[in-house]
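Only a single protein chain was left out; the remaining protein chains are all shown in position.
For chain A:
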Amino acid sequence: MSQDRPTTGTGDAPPGSETPRSSWPLYEVFVRGKRGLNHVHVGSLHAADEEMALHNARNLYTRRNEGVSIWVVRAEHITASSPDEKDSFFAPSADKVYRHPTFYSIPDDVPHM
């Protein structure tokens, strides 16, 4: 995913070139496998624009009915959390044990709980 990439290439024009040359921007691709499921990240691809990204994603990631819906998003537009070992971003979710049902002890003979 974009947040995974130290570099993103939008491609600068080489000297003397009139047209924007070189690499097309990177898009991340998300596919909904079937109705009722979330879109899931499946990989990335390069395309000149959104529409081409969508078509390329269909050809690349759904050649065998792998999906019913596709999202593409410019990799550089994704903001991501830092890797786990570098900060305590997720720490608050670990120290609130009372958010889990198992925190509460209920006698075994209380039904349906």
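Observations, loosely collected:
Keep this in mind: a residue touches a chain if its C-beta (ideal position, glycine included) is under 8 Å from a C-beta of that chain, and two chains touch if they have at least 3 such contacts; residues count from 1.
FYI, contacts and distances are computed from a predicted model.
Its UniProt record calls the unshown chain "Ring-1,2-phenylacetyl-CoA epoxidase subunit PaaA", which is the correct pick from "Iron-sulfur cluster-binding protein", "Ring-1,2-phenylacetyl-CoA epoxidase subunit PaaA", "Branched-chain amino acid ABC transporter permease" or "Ferredoxin, 2Fe-2S".
Looking at chain A, the residues touching the absent chain are 1, 3-7, 9, 11, 19-24, 26, 42-46, 48-49, 52, 59-60, 63-64, 80, 82-89.
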